[in-house]
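Everything below concerns the one structure shown next.
Note that one protein chain of the assembly has been removed; the remaining protein chains are unaltered in position.
As written, the chain order gives the labels A, B and C, with residue 1 at the start of each chain.
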Amino acid sequence: MRRSWVVAAMLLVGACTGPVRSSPVYESKAGQTAAVAASAVQTALLAVDAAKDDKAYGRYLTQVLVEAEEDAGSAQGTFDGIQPPDDRADELRASLDDLLNDATTILADLRIAARRGRFAELPELAKPLPEVAAKLDDFAEAHG
Amino acid sequence: MSGRVLEAGLHLLDRQLVDADGRLAGKVDDLELEFPEGGGPPVVTAILAGPGALSRRIGGRAGAWLEAVANRLRDGDDRRPARVSFGVVKRIESAVDLSVPKADLETNRLEAWTRDHLIGHLPGAGDAPE
Amino acid sequence: MKRLVSIALGILTAIGGFVDIGDIVANTETGARFGMSLAWVVLVGVVGICLFAEMAGRVATVSGRAVFDLVRERLGARIALVNLLASFFITFLTLAAEIGGVALAIELATSVNYLLWVPIVAFLVWLVVWRVKFDIMENAFGLLGLTLVVAAVALWRLGPDWGGLLHAAAHPVVPQGEGHPTWWFFAIALLGAAMTPYEVFFFSSGAVEEGWSRSDLITNRLNVYIGFPLGGLLSLTLMAGATLFLEPRGIEPGHLSQVALPTLLVLGKLGLAVLLIGFFAATFGAALETGLSCGYSIAQYFGFQWGKFVRPADAPRFHLIVLLSILVGAGLVLTTIDPITVTEYSIVLSAAALPLTYFPILVVANDPDYMGDKVNSRFTNALGSVYLLLLLVVAVATIPLMILTKAGS
Partner (left out) sequence: MRLSDLLGADVVDQAGRRAGHVHDVRLVQDGPLVGAFGASLRLDGLLVGRRGIGARLGYNRRKMHGPLLVKLAVGWLFHDGRYVDWDRVRSVEEDRILISGSVDDLGQPSPSS
């Protein structure tokens, strides 16, 4: 529940996502964002597994997928709101944004299909997800 | 010296008041001490209970606030805290047992007000616990 | 026979009543992040709550005085007021978290946004407090909460490497890539989830509500010593589930839905349905307990009539406080603050506030004026002193750790 802890910490310590002075700090924020997105993608993958074996109710699956998309989206939103301190940070931002876009696009497709009750389509739609998850994990690892 | 020895703070202050029907009727928030007419050391004449008595114990800003609340609750210029004469005290143990029902006590005003104006109006307020 | 049934019922209720939103969140989060390396904290917490609740239950049974009566008597009007403000605030936060938890559980079953359920949940909580008899209320939700056992069934069906789990639990090490402060911060959260002060307010006031006498002391012991450890075991199965399914995938759960993933992946739809009922019952039961505890603590400080053993009209201020607490608690959830965040705060602050209520009970449990021959044994006092020191250390360490770790991030 990293996201909520972070929000809580911001309230408490009075930190905010304004400009970040040094690039190491920016880099670690990028790493954290990738980890949150990876967690959302992995959650969606488990939900798709459950759908494949008809192990869960549609309403529950939809809820899991909606939340996964929201988590990834809000992590991206928060990260994009941070001012990159230098050129190197710009590069970092661009490469992470590509990954995040891949993730949120697929998560959105999954959510749309689930909302329409087309649970049989989920495994097909989720096919590229493991690769995205692996890339996000690598990114988080490299910039943690 | 043959009577029971008590320490006011340890054995009496802040203890629960229980009325003749076993109902909870406030706390021993303070004690009233008076010099007997025949002379001699002061004796405990009453238990003081309720926000008007508690406010002085709390002190500071919180106490002043409590005092203001107490003053609003009283009728007219009466600034005395609610008083329970020591004559109706039956027993002092882990609670202080009284020999009268709490409806007869001055400390009951706020509770009666809350019942008559708020809680008593909700459906089922008077139903016995099933 | 009748007595045996009532003892069994009490134990079952204690198991189901042990787990609440705090245990669900803390155990799942910890398992997902640290595996079984913090399982020992649950053990420490369970022993602590057994010690604490048994003492409070015994004091209430023998002297008729519930926890906040004693806090006021032993600490005096002023310090007890500070204590009351802190304890009430934490109990209120927990109430809000539980109301949110019930709404989230219903959301998972209906797919209707939880915020729409909050007012309905709040009304139902109040209605039960207002109308339903104390023992029926306690037994019904305690028993229904037992459905959480499905998480243990799932674990057993999965047949994990038990030796590996046990080994990990018995050899706590901070996982790679995690800092010591964060690990300790989660340890405090886990301790606060197992030892929430409201459980003791509720337990001791419940002894008065049910009119326990000396002959019920054995029931008190059995409820606590059997029921709570089994409840603790139940929360450990949630931790184990998260360790097996979420940790390897790097999932950091932030939603109730993710807590259900391990169970449903093993047991499918039926498991999921039963688990959701368990979530509902556990959080709803805890909402009742915290709502009542809001009223108990204030009423016991000021000495006015409390409890469900009298007509609501005879405890008007108590019912007014409970009603307002539920209303404001629901209002807090309706601000769209994440109920999981509220839960995290409530358990961490609970841990920090424990000495405030634990210490007066420890003192009174040694006072023959209240207890007669039922004062603490030497063993209870030795263990009680160890816990007093432990809880003081936790209380001092909590806020600095919270700032240092940015609340565990």
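Here is the rule we use: a contact is a pair of C-beta atoms (placed from the backbone, for glycine too) under 8 Å apart; a residue touches a chain by one contact, two chains touch by 3 or more.
Just so you know, these numbers come straight off a predicted model, no measurement behind them.
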item	value
Chains shown that the absent chain touches, full complex	B, C
Options C:6, C:111 or C:366, residue touching the unrepresented chain	C:366
Positions on chain C contacted by the hidden chain, ascending	74-76, 79, 362-363, 366-369, 375-376, 378, 381-382, 384-385, 388-389
Contacts of chain B with the absent chain, listed as residue ranges	1-10, 12-13, 30-34, 36, 38, 40-45, 48, 53, 56-57, 85-90, 99
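In this text, only the chains that are shown with their structure count from here on.
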item	value
Rounded Å distance, chain B centre to chain C centre (Cα mean)	34
Where chain A touches two or more other chains, by residue	none
Residues of chain B touching at least two other chains	none
Residues of chain A defined as touching chain C within the complex	1-9, 12-13, 15, 32, 35-36, 38-39, 42-43, 45-47, 49-50, 53-57, 59-60, 62-64, 67, 71, 137, 140, 144
In the complex with chain C, residue positions of chain B that touch it	9, 11, 13-17, 23-27, 29, 49, 54, 57-59, 62, 93-95, 110-111, 114-115, 118-120, 122, 124-130
Complex contact set, residues of chain C against chain B	63-65, 69, 72-73, 76-78, 80-81, 130-134, 299, 302-306, 308-314, 316-317, 319-320, 369-370
